[in-house]
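Provided herewith is a single structure, encoded as structure tokens, for subsequent inquiry.
Note that this complex is displayed minus one protein chain, with the remaining chains in position.
As written, the chains take the letters A, B and C, and residue 1 is the first residue of each chain.
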């Protein structure tokens, strides 16, 4: 399944400072749908090059990270259970505090 | 066919000051595809309430109006011959000169 | 004063004529603005343009809170301060600049750090709050104070080449704690003073904060509540995304929360976020 992942607010520093990643990822063996839970595990294994604790906590994202599926807060789409579809855009953004 | 039309830069004043219009429009009788040329004629008949010369000139838009099909300049999609698809978003925007 | 019911003097009508000409703003919008009061917390990178535009547009009473002093390394982005004010309090400097563009509005100087001990008293005098601070504990504190007092909060942030903007606690929409119930790890909390910021990035966000505050104050348009603007200056890309609704579980605004003034005053925001409210000066060692 083709997805576009975007990292912002400093999270891109965890993946070689690359903000936009066009990826191909398939559901787990024996499972039909690709969920955010599986995608997070995939990202941690394949994209995060350093300090994974700055991206995840347990099996979800760390506090202060917003997750957006097609420009919509993942709290509205089902969080970890969100089912992803072909060409979806998933944004991970760390909230900023500077001024 | 369901389309979203948006008017901006003052063009909304020609359609009762409403910027966003969700419309249903079908191709001409005997024609399969809906083109921008037909959509423009449809807009002129159905949405433009006053001063049509501020929107069109001949069978195209007047100078100074940008037409965007799915956030892309219609010069890149074929201008009047652009074929529209279900759920496309077409923006008509008058260029601004103020400062 | 005026006998036309809109509270606009002939001088104001001339000064704000380009607002009055606007069909979607007009006399009613300007009249609402002139009667409104806005508090800006922080007279730094975000506060600088926000304050100048709020003063210029004719907000009736404009409050400025900051305890900081103007330094030379602020001037690359804090365009409200001039070299002549280096060493002065940011509030005095910003207030002078605001008065110089509009002497007809009331400008209130709060030359102190915004703390739980003074927050309720200061904020209660204003209709709308603009968060232009630069650290995590202040953001939680300002949010909670807005929830306790029922004030809409225009929240902006900028760091590096990116900016973020939203309106919290407005018309049933979410608050900061609805989005971020748990504070981030301190290692994830960079400040402009530590990590740098392109000066014009808070400029863009601060202007947008002024715009959202003006929309709320003048009762026009759709404020950016339940939505967040994400700005990436380097690639010139902007996203406006849909946020979650108010959370019934929220410790500040949730159904069973009912945060009281007393609880707010006793809450230790530095301990909660494990971050200090004040910035320590930067040690730069580039050469």
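Definition applied: a residue touches a chain if its C-beta (ideal position, glycine included) is under 8 Å from a C-beta of that chain, and two chains touch if they have at least 3 such contacts.
From a predicted model like this one, the values you see are computed outputs, not experimental measurements.
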Chains in view touching the one left out: B, C
Residue touching the undisplayed chain, where the options are C:84, C:182 or C:258: C:84
Selected from C:69, C:113, C:149 or C:220 as touching the chain missing from the view: C:220
Identified contact with the non-displayed chain, of C:107, C:208 or C:252: C:208
Missing-partner contacts on chain B, residue numbers: 8-10, 19, 53-54, 62-66, 68, 71-73, 75-76, 91, 93-99
Contact footprint on chain C, counting only the chain that is left out: 4, 10-11, 13-22, 24-25, 27, 49, 52-53, 56-58, 72-73, 75-79, 81-84, 100-103, 160-161, 192-201, 203-204, 207-208, 210-212, 214-215, 220-224, 227, 229, 233-238, 240, 282, 284, 286-287
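FYI, only the chains that are shown with their structure count from here on.
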Chain A-chain C separation of Cα centroids, rounded to whole Å: 30
Numbers and ranges of chain B residues touching at least 2 other chains: none
Of all residues in chain C, the ones touching two or more other chains: none
